[in-house]
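Omission of a single protein chain aside, the complex is shown with its protein chains in their original locations.
For reference, chains read A, B and C in written order, and residue numbers begin at 1 within each chain.
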């Protein structure tokens, strides 16, 4: 079965569900699932339609044109993708392997609806893992002096490997604006703290110092503003006085891999929409 | 704003979302949220449409007639309710008050979209609470000999008080078929075990004996088959060797009240559909 | 059975468990449970001993004197309490009743090892609840001008009613230093955010604005530094884009009452020790 996902948002006026479902129906699509969300503050309506397009009565291009007309009528922003075109992801890592392994294993089990294009790292440490899983690996060291050229090299690698989106699987470098602006809302980062708490460096140390009884991890779209991009997923785990910083780090690994994988799955399925600084993550 | 909820299910064929949304649109309704579910095993399609009917272009009766025609065309089972008609619930209790209080307090906070019609109990213990919250209270003792007449009395009370659905808030009697058949899928029970495990009496003792590390509570529609009706909500809590039966009972109270209230809220909102022995609980 | 709790901390040197257990044993006590904690950073050892003192071979006073000698030898800070002396708590509320009800109901079920001394409020709203549960209620209005005299009145009430500790069950006033210093580590507050995130006013609004996917509540000892006292308990609940601020407030009520009750139970049982800004909460 070939399927497609149509995401759109516009002012919340009467008849949108009807008009969108009619458009799909009249072009030969069959809606499997349609979800809506009304953002109460701004009177804004969001919709995601997942439909069977095996029996589409027109070409993909004609469907796109028809959609453009509909979008124009309701002043919609739309995004359409077809399942025959798998997204390609670049994974960036440093030395920690737990998030990388989690992505690799979930991909093998068919949980992630995207393909590994390449792995980029500022260390050689994880190269053997890439080899075991047959993923191209590129070592791009970064120093304060070489950062600009390194990022250019990375962008070239992304181009050559047709990268659709980027996953920072505990990549310990801050990306510059050349990358974050080019891949807006297409770079997924994991932060090992429950944002907006414990931004920046050493969040588990901060958590320990504050004596919190819950720690968390956050996946979010990376933006130029460090650790402030739209949050996609968060998970927490209870801690107590018996846990020192090392234990927090170990407990944190479990939720880091979970929140990152959840975000990657959602992004790969075109289930995320960003509005202002919030995300709508359809199911 | 006046709203309505339309629930329906039918064979999963092309165009249902389109035809249902067209029906609502052409009669002047405005869809706020529409949800679908396809039950993979039986090729069965379920839908719940929540719509603004303030500007309905026809009478409620005409809308019902139009819906009947649509239902006939797709061989649908449908259920329609309007927000101006609040559901009325009967709450049955014995001696434990934690579930009753939880319902009363959530109702006061506006979380439950239904009204208390009356409280029925086989004990006088909780009568003062009913008084404090101004709910009619009826003491209907039940013994093995009087069970039939007691249940008739209860059914008469339900009729007099226009009861739409029944909540068994730790009511320690098994209802007979006269009541369960009359209120099919309209009696919500809470069981203090994670069904289907630990059915019947003293589930926390069973859990303790088995040395489980997780206990749970379950809310479900009561049927003639004890503790086997369709499950609506379940919650669990971690336990360990330090917890004896009394502690399990205390920990269980927290999740009992939660699962019961969650089920009552969902039922009151017309968010539940039952198919075979499973429930679809829309959000 | 009469029991006692001995809490102590000192430098982590050899033989503390042995010497403390010998002291209890030689005075006729029988240890039911002993817990230890070593704070790695400061080489500090914490211990809580819960023991049967029914068959104590000396008077309470002699036991206290013997303990003082032991404490002196190891330079310990100690705290001893006997179960025959129930702690008395003052509960302060404003208009929200969910935390108050939770405390009252748990107390009725025997979950809280302390007695209600009185309820103090800056509103008359919850007076009927106090009446239903037969707890003395005092209305002490607070304005910017009367704050000092009001707090004096409150402290007098605490004295008259022999208050051991204070529970702020969504009391919407900031306590002045006269109260916080007098009841150091004996005032338990609930904050409706996951501290240290979302301090201060309207934490659910802050959470919504940040688009977080997890909200939380925190119970902690109130200090002069607003929302910065040692954290006792935290709980979280997952949220998503469908939840607006009102829904967050409703979901938050469930975890607010849980974290507050958990803290009150722990304090009443003498299970909490404070060290620097962290708490050790024994089981």
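In the analysis below, a residue touches a chain if its C-beta (ideal position, glycine included) is under 8 Å from a C-beta of that chain, and two chains touch if they have at least 3 such contacts.
If you're wondering where the values come from, they're calculated on a predicted model, not measured in any experiment.
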Given C:25, C:82 or C:139, the one touching the chain that is not displayed: C:25
Sole residue of B:188, B:231 or B:268 that reaches the chain not shown, by the stated touch rule: B:231
From A:22, A:48, A:213 or A:253, residue that would touch the chain that is not displayed: A:253
Selected residue (touches chain absent from view) among B:195, B:222 or B:268: B:195
Touch list for chain A against the chain that is not drawn: 97-98, 101, 105, 109, 111, 128, 132, 242, 250, 253-254, 258, 283
Hidden partner chain, residues of chain C it touches: 14-18, 21-22, 24-25, 30-36, 38
Where the unshown chain meets chain B, residue by residue: 37, 39-40, 194-197, 209-214, 216, 218, 230-236, 238, 240-242, 244, 276-281
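Just so we're on the same page, only the chains that are shown with their structure count from here on.
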Distance between chain centroids, defined by C-alpha means - chain B, chain C (Å): 37
Centre-of-Cα separation between chain C and chain A, whole angstrom: 42
Residue numbers of chain A (touch at least two other chains): none
